Structures are given as C-alpha cells and as structure tokens.
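Here the complex is missing one protein chain, while the rest keep their positions.
Going by the order they are written in, the chains are A and B; count residues from 1 in each one.
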Amino acid sequence: MGPTMATLAVRRRDRSVPVAAILLALPLGVILFFFVVAPLISVVAVSFFRYDNFAVIPGFTLENYQSVLTSGLTVSLYLEMIKLAFLTWACTLVIGFCVAYFLVFHVRSKLIAIALFLLCTVPFWTSNIIRMISWLPLLGKQGVINQALMAVGVIHKPLQFLLYSDFSVVVSYVHLFTIFMIVPLFNAMSRIDPALFEAALDAGAGRFKTMKMVVLPMCKSGVVLGSVFVVTLVMGDFYVVKIMSGGGSASVVSAMVDDISTLLFPHAAASAVILLIVLTVVIAGILRLVDVRRELVGDR
Amino acid sequence: MDSTADLSRTEISEHAGAVELAGIVKRYPNGHLAVDGINLRIAGGSYCCLLGPSGCGKTTMLRMIAGHENPTEGEICIDGTDVVGQPPRLRGTAMMFQNYALFPHLSVRDNVAFSLKVRGLSRTERFREADRVIEQVQLTALANRLPLQLSGGQQQRVALARAIITQPRLLLLDEPLSALDEFLRLQMRAELKEMQQRLGITFIHVTHTQLEAVAVADQVVVMSQGRVVQSSSARGIYTEPDSAYVARFMGGQNVLSGSLESVAGGIATLTGGYAVRLIGRAPPIGKNVEFAVRRDRVHLVQAGQPGTPGVNAVTGVVRAVEYQGIFVKATLIPDLGGAEFVIYIDEGEYFQAPVGIGARATGWWNIEEAHLLQAD
Partner (left out) sequence: MAVTSINGGRPWTFYLLGGIFTLYVAFLYGPMVCIYVLSFQGEQGGLGFPMRGASMHWFEQLIEQGDTGDLIGAIARSLPLALLVMVVTVVISFAAGMAFRARFPGSGPLFYLVIAALVAPGYVLGIGIGLMFQLLGWDTNWYTSALGAQLSWTLPFGLLIMFAVFGRFNRSYEEAARDLGAFPLQTLRLVIVPILLPGVIAVALFGFTLSYDEFARTLQTVGSNNTVPIEIWSMTQNVTSPSIYALGTLTTALSFGVIGLSLGAIALIQRRRQGTLIK
C-alpha cells in the first residue's frame, strides 16, 4: 500500500484496515457491476421469458434454449465462427510474433522501437468500421489488388475470392486484431533479461535454438493473453463478417442482431447465454495456463 | 543491552536531537522480526552511524525514528518526548532517502522549497529561504535545473538542502553514499561530516560500509539480526571490539580461540600457544576463550627464522599476497587449522623481506596487541 494511502488508513500501531483503498476502488466496482454484471444477469433472465408477436412476457420457459440448441443454424454458425477464429488466431499469432520479435530484438534504438510500436498502435485508436470498409476498394473485382495483378500480368481474370468471402473476412479480422497479439508479446519479450539471451548465444546456442529455449517459454503468457483477446473478439463480432462476406455469411452474434431487429429478445438472449458459456469455457481453459493477474499487475 | 558506557561524551547531552530508544521491537504481519529489542541512546548534536549487513534492521530502525514506520513495541524519545505515533512532520526530523527521491518534475529550487510550500508559505518567502539554503550547499548556479540534469554529488546536496531547510533537530540518512562511485563517495562523506559539524544537529547515518562509518561517526552502532551488538566510539569499535562478531565484521582483526589452560599474573594461557591479558574474572579452566589481534600489529617472517617467538604466533602456508598501496595484505592458512589469518604489513617493510605465495610463514605479535573478546 502506498505511503500516502497508509496514512489514510485507520491506524492501530502498525496494523491498518485499507479503508481508503476500498473507497477508491468502489466507483470502479459499482460501475462495472451495474454495466457488466447486472446486464448479463438481465440477459440470463430474459432468456427464460416467453414472447408473442408483440411483446416479451416475463415467465419461465426453456423453449428459447430448445429452439437455439436444436437449430441446425446454430451449429453451422458456431462451426463457421470457430473456423474463422482459428484462421485469424493463426495469422495474428505468426504476424504478431514476428513483429514483436523484430521490435524487441532487432531494433537497436529503444526510442525507435517505441516509435515503431506506436506506429502499429495508432490505427487501433481510429474507427474499426472505417478500417474495415477501407478494404472494399482494394479487394473487389475492380479493386486495386486485382487491377495491379492484372496490369503486371500475373492473372488474366479478376480473382473472385478476394472479396465477399471467408478470405476477406479473415483479412479484416487480422487487420483489426493483430495489435491485440502484438502488445502482450511485445510486453513479454521486453521482460526477458538480455543477459539470458547473451549467455545462451555465448554458450554456443544458435539463434534458432536460443529463440526456442529462451524466448518461446517466456512468451507463453503473452501468447495466451493475445489468444484470449483475439478469439473473443472474433467470436463476438457481428459486423465484420456481415459486411466483408457480402451478407453471405453470418456469425453467432449477427444472428442475434437479426433476432433483436425483429424484437425476438428472449431468443437472442438464449443465444447470448450459450455464447457466453462457450467463451467462458474456452477462456478458462486458456487461462489455466498462466496467472493472468501476475502478468498484468506485476509481482507484488 | 545498554551501551552508553562507550560514548566519547560522558554525559547525555541536553542538545536538540538527543534520541533514546527503549525496548524497540518491530514485527511484520507476516511474522518477520526485523528489530528484536533495541535500547540505545544517541547524544544530541553527535554523528551516529548505524552499521550492519543487509537485513540487520538498521534501515527499519531509521524509518521508525523518522516516523515512516511504527514499532510494534517500545518507545522512541526525541529530546525526552515519546514520538511513536506522531507523523514525521511533527517530529522535527528530516530524512535523506537512499536514492535521494528528488521530485523529477520540480527544479532544484522547487524541490528545496517543497516543505515550505506545503506549509503554505508564499512563493517569495519560500524561494528566499530556499535560495539561502541552496547557497549553503553551493548550488546557486544550478537552482533552476531539473534533478536529472545534475550529477550524483549535486543531487545529494539538493537532497541535503531539501532536508535541512525545515531546521530539523535530527537528520536521518539512509545509505546516502551507496549510489555514488568510489571517488565521489570519499568526497561526499567529508561534506556530510562538515555539514553536521556546521549545523550542530544530530545525524543518524545508516551504512553497511565499515570504513565509512568509522570515518564520519562519533558513535558507531553495530547491528545484527535486529539487535545492537555494540555501540561505541569509532575508535572503540575498531580497536576494542566486544565480541567476535564485531571483530570479524569490522575487518581489522583476526579472531583466534583456544581453551584456557592456566591463569597466572593476570595472563591467561590458551591451547595453541596463545597468551592474552585477562579482563575481570577468569573463566573456568577448559573454557573456550576467544580473542582478537589487529591485523596491522602482526609481524610477518619466513617460517623457521631463528628468533621467531613460539607463543602468540600463527604459522602456515601463504595463500595470497595483495598489494594495497600503503600496505600489503598477506593471508595465511594456519597449520593448526581454523580461519584464515590475515596480516597487514607496511609496504616498505614487506618488500625488504618479501614472503611469496606458497611459502611457509609465521605471523607473530606482542601480547599487548591481543584483545579478549566476550562470548557472543
């Protein structure tokens, strides 16, 4: 506890109750409770409600779950999202690792490394939707890429798969979410004691071996954190998949959007609960591999 | 253990800044006992060093006097008033932190004037005071600089100025010289001593460097594992350590031991051929007795030289010879076993009859140079 806060704590010789700490953390707790916990509880509650054509009726029924779980659509949507999530995860992992490795180990000046890191981060601070639609003029049949490839003579007919396909969806995801993989990896790699690195090299380990034995184990937590972010972001998405697939594909959440637009709240709620359960299982599984609090808050 | 007897002053001064610690215990919630019962008196206006290895409790002790931590038990009296529970602000103390803790966002002048600012003094008033103190530490030309633009020695002076502007009666220094390189350290410690004498207030200076402590302090308090082992004047600690621990810690002595064989005329004879003058009552025959011999009062000769005394001597193989400029440090591995025996020989004297590594040599001393140690 900081010295400043220690004086605000109730003092008994040298024991103290952290009154000040609790008060300071209270606003955060209250807001998050009201805007995260309570809404999720509401979703769970509504998932059990009935509905008719006009209104939602409080009650208890399992027919929403029945409808969602037995629908073939649900299964196919999940399969689709899992496929997309996996592809995105693989790409962001490879790119993220290369970028983080380059910035931490190959850039000599720390100042330039940070500048380059910021360069990668700046787009994150701009609108996702704009970034997404900025691919449209590039990937279309008359888009820049096709025109360029044809001009150079690599292809003779425009490539169809570039836009309104799984390819464009994954490209968009990678464009938007790689930063979530880069940051934890950059963090983890920066913490590696340079002396370890040099000792390994001195001992004759080639660079690949050093990377395998020194860098990879230390990055485990970074990989885990980044993976959690990327997977949840992909599986929770509803607009990228809709736009970039031209309406051809849907996602679990975009199906929810459709429900909501027709006021089928209980059905959407049931769908949401199931998604949350799936995500929780996935995340819990991933988090078993690392102590997240230690990673983010630091050793105490 | 009450240790006032060895103070160079024969009375506890009524000066500002006299400190008295009674029964101080510090136990942390996790059970760790940092300070285990300390009784100590520090005369007002003196320079006192708390000396000991890491973890001995000296910094904890300092922080408790400052008011940054509270003792679990015991009293801390400054000029006769118990200050336990009082915040630092009210104690009339000021602390100089180990890395100086100069506020990086404030200039030298703002740093020094900080304590006046929080007391509500106006800008003109506090800058005037600050400039006066900055002049005392000779940093007037740098008053507008930020801490990072200063050298280590300059930062220390700023930290000092910042601490003394409130006219404390007691200045607490937490390893003030550790962050400096060797050369600067010697220079700055002279400045600290000079500042203390000029101000006339009590300095309590925590350090783990023995020679630093004896260089500046009027009173040296050796601590180990949360207790005071010995509190004496600098000379007293160095030449007359009470215990084997202090003798070894201060580094200028060899510690030897033997069982008591006989006592005659105030002289105890021990196994191993040692004789040492007794202080007080003789221990029982057969008891293991320890004594210390100053390293620089031992004579070094080749083993087997005619005329080498047989008693009060250690013979063995020379393990190392280190040239230290003013003296040569020779280390013997005693034939009879035990700890290494170290001799400091005057440099000129050594080179008249050098003894090389691997040679057999004898170090001998006069009985007057042996000093009996109390049991730990």
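As a working rule, a residue touches a chain if its C-beta (ideal position, glycine included) is under 8 Å from a C-beta of that chain, and two chains touch if they have at least 3 such contacts.
None of these values were measured; they are calculated from a predicted model.
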| item | value |
| --- | --- |
| Displayed partners of the chain not shown (whole complex) | A, B |
| Among B:R41, B:K58, B:R109 or B:R162, the residue in touch with the chain that has been omitted | B:R162 |
| Contact with the hidden chain (one of B:Y47, B:F114 or B:F291) | B:F114 |
| Listed residues A:I95, A:A205 or A:M218, member touching the removed chain | A:I95 |
| Residue numbers in subunit B that touch the chain omitted from display | 66, 68, 87-89, 93-95, 97-99, 101, 103-105, 114-115, 117-119, 146, 148-149, 162, 166 |
| Those residues of subunit A which, in the complete complex, touch the missing chain | 1-5, 7-8, 18, 20-25, 27-29, 31-40, 42-43, 45-46, 95, 98-99, 101-108, 110-111, 114, 116, 118-120, 122-123, 125-131, 133-138, 140, 142-144, 147, 175, 178, 194, 197-198, 207, 228-229, 232, 235-239, 243, 253, 256-257, 260, 265, 268-269, 272, 275-276, 279, 283, 292-293, 296-298, 300 |
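As a working rule, only the chains that are shown with their structure count from here on.
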| item | value |
| --- | --- |
| Inter-centroid spacing, subunit B versus subunit A (mean Cα positions, whole Å) | 57 |
